[in-house]
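I have a structure I would like to understand better, so I am pasting it below and will then ask my questions one at a time.
Here the complex is missing one protein chain, while the rest keep their positions.
Moving on, here comes chain A:
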Amino acid sequence: MAFLRTRYVLVLSLTLTLKAILLLIITSSMVVIDGKHPGCDEYYFGRREFSFTLENDVYLRYKSFKSVSSLEHAIKSCFPYKIDIGAVYSVDPDKRHAYSQTGTNVFTPVERELVFDIDITDYDDVRYCCSGADVCSKCWPLMTVAIKVIHTSLKEDFGFKHILWVFSGRRGVHCWVCDPKARRMTNEQRSAVAEYFRVYKGNENNARKVALMGYSLHPFLARSYVDLLKGFFEGELQANQSIFSTKDKYDKILEMISDEDIQSELREKWEKSANRSSLSEEAISLVRWDQLKNTLQSKKHKAPTLRMCVEEIVFTFAYPRIDLEVSKQMNHLLKAPFCVHPKTGRVCVPIDPNNCDEFDPLAVPTLSQLIEEINSGGSKMDVDDDDDDDTDTSLLGKSIKFFRSSFLEPLLKSCKEEIESSYKTKIDKSKDSFSW
């Protein structure tokens, strides 16, 4: 994981990053659509907050830029290790002190994408292969399933269309929902969506971290369970983690069953069979899961808390755990896509939610690989090149192409349509005096 820190390298990496970022920013700013369109707000870009993290952890917030070229200039002169994107405010963030804090000119966020952050360290209590900052092919599937559950809901339940999933560079994923109505959501509405997604309410102080009350699952949870979670739990997760194979592991699960008798019954059975079995860890695990399911099935009428115990166990292990605080507030900053992660050197590339099974976090291009590629003269590195050549084998070529065609272009189109239609409405209404 050699991470070369020469100025030369940094310039290159940042130019690279820059070109890709420009695509995202340009979209958000609606500048490129048709800079001359009268309905365009040419000051929109200037009101977007950026933050730079420099060498020695110097953190600069409330940075804003009049244009894309001044952003590029700032990146080249500051060499930020990390670039975060914040909200679009009522006035340029770097001029916020020039306005009084009372009356009409208050400095406040006006638009911000709906964002989600899923970090695999939040799953440390249910993954046995790694912990902390590590990630491997056995636990990454937790992220894959999380993407699928959340993405399906954002589309089907909330009707969002412009959703970008990005690898966070080390051990998680970020989600950016860029629909106009998502950008205008209030903090309360963001909080509501985050809570809608929240199922796991756990920390070391409680044993039963998922409590599914009621007589059935909410349709969103039911669909997630039937279409995604159940199959994942009984297949891939069991195979990778063998969650019943040792006493430590299965004790944790038994504690989730709120009936002492059932707990002891299963515990006894498994203790007895521990030494006698010649099966693999994985096979033992599956056998015990079946036994647990059968026991609960026959005894679930004993108490309401047992009614959905099987589902609770599946949700505890497999259901997405989002970081609520990131989503709830408009002023929360989030790392920009296509940044290079300072600790791993990997590029924060987009992930295709419709093909996320194929994403491998350990195969993501790193900074050193990119430098090598540039040095060997292997790629064109000019992102503005509209070459649709499918033989583009450059490391980031595929990612950039995907970013453009699946996300940027449809978003651009939708923004353009929105500008045109709201402009038209304004013209129609221009006979009236004041609209509020």
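By our rule, contacts are C-beta pairs under 8 Å (C-beta built on N, C-alpha and C of every residue); 3 or more make two chains touch, one makes a residue touch a chain; residues count from 1.
One rule holds in what follows: contacts and distances are computed from a predicted model.
Taking the options "Ribosome biogenesis protein NSA2 homolog", "Alkylglycerone-phosphate synthase", "Metaxin-2" or "DNA primase large subunit" in turn, only "DNA primase large subunit" matches the UniProt protein name of the chain that is not displayed. In the complete assembly, the contact with the undisplayed chain comes from A:Asn205, out of A:Ser77, A:Asn205, A:Ser278 or A:Asn355. Across A:Cys175, A:Val193, A:Leu286 or A:Met330, the single residue that touches the chain missing here is A:Val193.
Across the interface with the omitted chain, chain A contributes residues 57, 103, 122, 124-125, 156-160, 181, 185-186, 188-189, 191-193, 195-196, 198, 200-203, 205-208, 213-222, 303-305, 321, 323-325.
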